[in-house]
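Shown here: the complex without one of its protein chains, the others still in place.
Going by the order they are written in, the chains are A, B and C; count residues from 1 in each one.
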Amino acid sequence: MLKFASTRLLSAIPTLFIVSVAVFGLIRLIPGDPASLMLGDLADADALAAARKTMGLDQPVPVQFLIWLGNVVQGDLGRSVLNGQPVLDLVLHRFATSAQMVLIAVGLSVLIAVPLGMAAAWRQNGGLDLTIVALSTLLLSVPTFWLGLMILLAFGLKLGWLPVLGYVSIADNPVAGLIYLVMPVLTLVLHEVGIIVRMARASTLDVLRLDYITHARAKGMSESAVLLHHAARNAFGPTWTLIGLILGNLLGGVAVVETVFTIPGLGRLIVDSIYARDYAVVQGCLLFVALTYLLVNLVVDLLYPLFDPRVTAE
Amino acid sequence: MSLSRSLLHACLSSVALALPGLAMASTLTVQITADIRSSQPGINRDAGTDSVMLNVVEGLVAAGEKGEIRPMLAKDWSVSADGKAYTFTIRDGVKFHNGETMTAADVEWSLEKLIRDPEFSCKTFFDGSRDAKVETIKATDDRTVVITLDRPDAMFLNYMAQAQCGSTGIVHRASFNGDGSWKAPVATGPFVFGDWKRGEGLVLKKFADYSITGDKPDGYGGRKDVLVDQVKYMVVPDTATAVAGLRSGALDVLPYLPPGEAAKLKDEKDFTIVAAPHGGLVTMLFQTTDTLMSNVAMRHAVIAALDTPAIVDSVTYGLGIPNNSLVSSGSLYHTATHDKGYVYDPQAVPALLQKAGYKGEKIVILTNRRSAINYDTAIIAQAMLQSAGINAEIEVLEWASQLDRFNSGKYQIMAFNYSNRTDPGLAYQTVVGSKAKKPNTVWDDADVAALVNKSLQEADPEKRQAIFDDLHARFLDQAPFVMLANGLDVGVSGPKVRGYRTWQGFARFWGVERSE
Amino acid sequence: MKRHQPNRIIGGALLSCFLGAALVGRFWTPYDPMRLDLRSKLQAPGAAHWLGTDEFGRDVLSRLMAAAGTSVSISLITVFFAVLGGVTLGVIAGYARGWTDRIVMALNDALLAFPSMLLALALLSVTGANMYGIILALGMAYTPAMVRVVRGSVLSLREREFIEASRLMGNSAAYTMFRHILPNSLGPVIVLATSMFGSVLLTESALSFLGLGVPPPAPTWGNMLASARPHIAEAMWLGIFPGLCISLSLLGINLFGDAIRDRFDPRMRGL
Partner (left out) sequence: MSQSLVEVDGLSLAVGGPSGHHIVRNVSFHVQPGEIVGIVGESGSGKTMVARSLMRLQPPAIVVSAGDIRFEGRSVLTMTGKALRAVRGARLGMVFQEPMTSLNPSMTIGRQLEEPLKLQARLDAAARRAHILDILRRVGIRDPEGALVAFPHQFSGGMRQRIMLASAMLLKPSLLIADEPTTALDALVQREVLELMLDMVRSEKTALLMISHDLPMVARYCDRIIVMRQGEVVEQGPVAEIISRPGHDYTRELLQSMPVRGPLRSVDPAAKPVMEVRGLEVEYRAKAGLLAPKTMKKALHGIDLAVRPGEIVALVGASGSGKTTLGRAIAGLVDASAGRIFFAGEEVKPDSQAWRHYRLNCQMIFQDPFGSLDPRMKIREIVGEALRHDQQASRAEKEQRVRGILEEVGLDERYLNRYPHELSGGQRQRVAIARAVVGRPQFVIADEAVSALDVTVRAKVLQLLADLQRRYGFSCLFISHDLGVVEQLADRVVVMRDGAIVEQGNRDAVFDTPQSDYTRALLSAIPTLTRTETGVSLAWRFANSGEAGASEAPAKALQ
């Protein structure tokens, strides 16, 4: 397993290299640069040149890339041109914020969606099944920025139960931190439940067809025991892989939800940094996001044998 | 149900006590759409940063309500006969936030450090590349500072007071770390720079030892009474969320609101809308070197097709005042001459188009989504141009990309806002120049450039008035771009807030009260 | 055997409804969807404007009908490019294996490691927000998933006996590829494509929300929804109708997609 993990990590290096080249090139292809943004309509040629020089943008792009790469290898992701903070600190701090929200949301989604999906599969084609399928499809198709605003208006404004905006880190104050997370998490949960229910239903249907389910019934087990002890774990495998993909994608930041609920997370940092042409931050973030994605999927693969002992981490 | 409801409330309110920012001290909570770039005034800044930092720092002089220069840290000043030496006498007993009393030596050190900093955003105002060069800054005694220039410069004090220059604010040595890097501002303003959580917001605290001067608030000068314990800025990028926050009481002031949003809140009694035009320009720029737009008849055709008052009315939801002159509507120089503007005359368009030899070529209007005014202007203008037979299309760019196009001059028509220019001369200076030297220049005319320079060096108001009248006539004749209105900043304050006003687009928090 | 019959019918009905609206919308709408009427801004649904007017006084129904065409074609073309790219690269990687496979998959993983939304955002900043930019950006963002699916399907098909049978008949690799492997890998491709179709609609909407969607005045459901957001309090209809269009068309596509999946899934067919 160790060997598998290390091989996978090694094989991620070329991928990460491609990511860095792509990010570096892509962001420099975008018109506009941080110098002109800082100067706004005051810009003239001299001022721009001077600002670019202090930002290190006067060098040819390949040279900039090599300098950056050299620093990255030594663990230095550079500093933000926007506010001079070390990119690594910035990324880690923002990631922690996004991650706690995403992990809670995905965790809850799984807890809700998997039983629903299983119930739908168990009563395939029944009223319950049709309702669950239709509802999950509907949830899937409401844009999160819209859903988020509705939730904000309902719980924050109309009912006044929850703070409309602001953010407190769970680390600083666990109770308050959780309260601020309720609405963003709810938004994410409603969306992800839609996706996971469909997968859980499909994989449960596959499993329910198999003989060991009949075998379990033949042993005299009750329906709930059959579903819980025999179907659940085996049906969870494909869902688990999907969860990995969802996590990998969401941990890169949920820019929209973070914008709606004023959460200072990684997604908003990336979007803001793209808008601000904060090259070092965009590069650092996307490299980090790619690494996270690869790591999450590695962890998912390493844990897969828990749900299906036939699969060994090879 | 009601029991559980009240339990929930009890639970939440006990939590609320624990929440920072909801503590009992009187706190004014203010939206900012983006985090500040740095806490170092004049260096690494943008308009939002200036707006926050100018509550913390002060310069020797400040801009007054109408753009005139007022004393701030300087009690008064004198200019030598040759116009090259400025002698400032600083006020007694002004305290820095760390409790130390400000001396002339502090001023010398601070100005020297800022003006010579290669990253100073107003470097070109003071190094001779635009106007005069600052030769020396000397503290001649404990209370006197002398600044000498290489040539006379009528705008020098204006530059000193500019917000983008951080009002050339005076900071204490303790603002820097031992290695010379920036730490945090230790300045003289009415608010002390407090806790800054990057990406979330920051807190300014009342400065108890602030030395009050003047008798009433006057722009960035005058009397500054702090009536709250602290101002808490929260980064809320989404307008709809911010409005919800205002309604729920989580936010007290939204200093910058799209006019459309403000218009909706206008009729609700709880909210106070503050709208004030400033010296900025709301425009649609023409690229006069473009094959199509270089034709004056074409530009006149476009202008004739636009019902500019209707556009202004619509994009500002009735809050803005149409103004086709670069002399801002609030300016002393805005006389009846400057009320003469464009004539909406769709019937005249076909003739003008024919004269211009227009054959239905596509014209692209660039705009962005960051400014609701730019965006709406482009949409309405496009519809008006289309119906007048001009084949206009819209391209929406992300703001930085549009700025890049602006700076390189690569566009046909562009909806664009200039930031606040306090003096009409500065407004003309911004748009006039040589495209060869500076591609983001809009109006490239040597005679006009000479006139603009003259206006900047002229101190006599009557002579200046004549120059501005002449410039406006030429502006209408040459139509280098469409001037729609002056910049408009709309803010809103919540039910508990008293005394919040907006001025020149800045959010100042002295003189603002919050009732509990 | 006849699984989810009602779902399939509902799905088909919804889809044909929207396609019909898109088709009609190309030739006729109650009002000119682009015409501003600054005097009748934000009018609630009524006799004159069945679905109300927007913040520029444009007729919402007309815009929805016009938008159907734009939205549907953006989705269709994007998915088409994702399928084209995905099938080409996936087939090459799956069939060639070895180094070609490794290089294609390393590139693909790199693309996949970006959240698709952010990739689209960055690409759109380069190309500028226009229909072609969106198609390019979303096409690129969606291609990697398609490559993976096609490659997986090709790899499993390679082991099937009818592929060996083709080799035994003396057929070349290229022939086997196009005649046997390609047509048989289309099932999962179609399934993924239907889900992508809906996802494009949503992503385009989210991009509009972040400021980079299809530029006005051309309406899409996505940019209508995004620009309705500030008016949610006093003009709910501005958001509800385009939102309903997206939701219902997505529902239609998903239900229909399930039916297609059943049709293409050999296990389902065996039942």
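As a convention for this text, a residue touches a chain if its C-beta (ideal position, glycine included) is under 8 Å from a C-beta of that chain, and two chains touch if they have at least 3 such contacts.
Fair warning: this is a prediction, and the values are worked out from it, not measured in the lab.
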Among the chains present in the display, which ones are touched by the chain that isn't there?
A, C
Among the options A:216, A:242, A:255 or A:296, which residue touches the chain absent from this view?
A:216
Going by the touch rule given at the top, which residues of chain C touch the chain that is not shown?
160-162, 164-171, 179-180, 183-184, 266, 269-270
Hidden partner chain, residues of chain A it touches:
3, 210-212, 214-222, 229-230, 233-234, 307-310, 314
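We take it that only the chains that are shown with their structure count from here on.
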Give, as an integer number of Å, the spacing between the C-alpha centres of chain B and chain A.
38
Multi-chain contacts in chain A, i.e. residues touching at least two other chains, fall at 30-31, 149, 153, 259
Interface hub residues of chain C, defined as touching at least two other chains:
125, 229, 232-233
Interface residues, chain B side, partner chain A - complex:
8, 12, 15-16, 18-21, 34-38, 44-47, 118-119, 121, 123-124, 129, 164, 182, 197-200, 234-238, 240-242, 244-245, 247-248, 250-251, 398-407, 418-419, 430, 437-438, 440
What residues on chain B touch chain C, complex-wise?
239-240, 258, 260-261, 264, 310, 314, 368-370, 376, 379-380, 382-383, 386, 394-398, 400-401
Sites on chain C touched by chain B in the complex:
34-36, 38, 55-56, 124-125, 128-130, 211-212, 215-217, 229-230, 232-234
